[in-house]
Each structure stands twice: as structure tokens, then as C-alpha cells.
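For this depiction, one protein chain was excluded, whereas all remaining protein chains were kept in their positions.
Right, subunit A next:
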Amino acid sequence: MPAPPAIQLEGVGLDFGAAPLFRNLDLCIGAGIMTVLLGASGVGKTSLLRMLGGLVAPDYGRVAAADGQSLAGRVAWMGQQDLLLPWATVMDNVMLGARLRGDRVDRGRAGHLLDCVGLSSHVADLPATLSGGMRQRVALARVLYEDRPVVLMDEPFSALDSVTRARMQDLAGRMLAGRTVVLITHDPLEACRLADRMLLMSGHPARLDAMDVPAGAVPRAVDDPGVLAAQSMLLRRMLQ
């Protein structure tokens, strides 16, 4: 994997219909760390992520990698749904990116990644036969197969039950270490477990405030006192 870049937003503005979602937003997303974006629904988290992924262009300002090269082709995406193709096997879903680009598929690597996420006995299964947690693990393996230095995740674990979610956080925290990751969540616990840097998004147009991050390396334990204290503080702040 090439060195993960920092991402710079300069004077970014974006409108949603007639309403301004962002105005003059400046932000630097750190290289090789997990940046967590928190905020209420409708505040524009997903729009920000889509701008980072090149799925929407900002109306004003610019979004660029700090190393001066284009971000295109360096980003992997993980959405709110697992977005698995129901007609393709687990293995084929993992290798989807290669198929869509016309690259040679690497079954060995896909198999290894499925092994890493604990699905080596399900390579030939169809997504419909898997549980929600297993499906998100396939989606994670698909992200890892892309092997991109930047990973954008839009509430990837929000549909999972809390136990499965905690396991997925451990797995994602470990597997994505060293990449430039932006994770959107509305779950304070998830933010406190995974964030190297935490940004709270609020208001119209949206403002970003840096929050204190608990000590310790990502992924932090669910019962870490620092994590739990930070979580309750964060929740109190979000309730204001």
C-alpha cells in the first residue's frame, strides 16, 4: 500500500437544495490515523464523506490530498448497508473492485482476507445465507481487498446489534490501522473506542469542533474507564 495521504479541505462550501450545508469549511484530515466524525442526523456528515470520496464535488473551495496527487483511485468506501451483490458469492463480492476495473482477480488474497475476518468457511456462500455481522465482515474484506490508503466509512456498523458491533469495531480498528480513515458514526461509544481524532459536527451551516480523545491505542477496550468517561462526556455534549 502506498503511503496514506492527509486530506485538506479549503474554504469548502456545499448546498443542499437552497440550504447551505457547509460554508468556508477548512479542515485537515490527518494521514494514517482514524478520524471520527460525530453528529446528529441531517447535519451533513454523509455529504462531507461523499465529497472526500469524490462522489459529489463541492460547490465552493477544494478537497485535495496534501501530497498534491489526485485522490481518485486512492479511496475505498464502506457504506451504511453492506452493499453486497446478492447474486455473487462471498469471494466474488470481495473481488468486485477488480472485476469492475477489469483487473486480474486475486483469489489467493481474497481468501486470505476472508480468513482474517473469520469467514474462510463461507467463501462460496451467497450473502443471503449470512447474518448481518457476517455480511459487514465481507464488506470489510472487500474494503481491505481494494488496499487503498484512504478508507471512508459511513456508519458501517449502525445496523448491527451491540455485541456484533463491538466485535466489528475491534476488527476494523485492527485491520485498518495505518490508513487514513474517516469514520462517520452517531454512536459515542464507537467514537471513543476508535478515534485517533474526534470531530463533532453541528449546526447549519455545519461547524466542526475537535473533542478530547481518550488515551490508549485504537481499538480501545469497551470497558476501558477512559473510554466510558469520554463516552458519557460526549453524550452530554451532544445532548446540549
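In this text, contacts are C-beta pairs under 8 Å (C-beta built on N, C-alpha and C of every residue); 3 or more make two chains touch, one makes a residue touch a chain; residues count from 1.
Here, contacts and distances are computed from a predicted model.
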Answer for the undisplayed chain, UniProt naming, from "Biotin synthase auxiliary protein", "FMN reductase", "Nitrate/sulfonate/bicarbonate ABC transporter permease" or "Regulatory protein", is "Nitrate/sulfonate/bicarbonate ABC transporter permease"
Residue, one of A:Ala76, A:Ala110, A:Ala141 or A:Ala206, that touches the chain absent here: A:Ala76
Pick out which of A:Leu100, A:Ala210 or A:Leu239 touches the chain that's been left out of the picture. A:Leu100
So that we can see where the missing chain sits, which residues of subunit A does it touch? 50, 53-55, 72-73, 75-77, 79-81, 83, 85-87, 96-97, 99-102, 126, 128, 146, 152
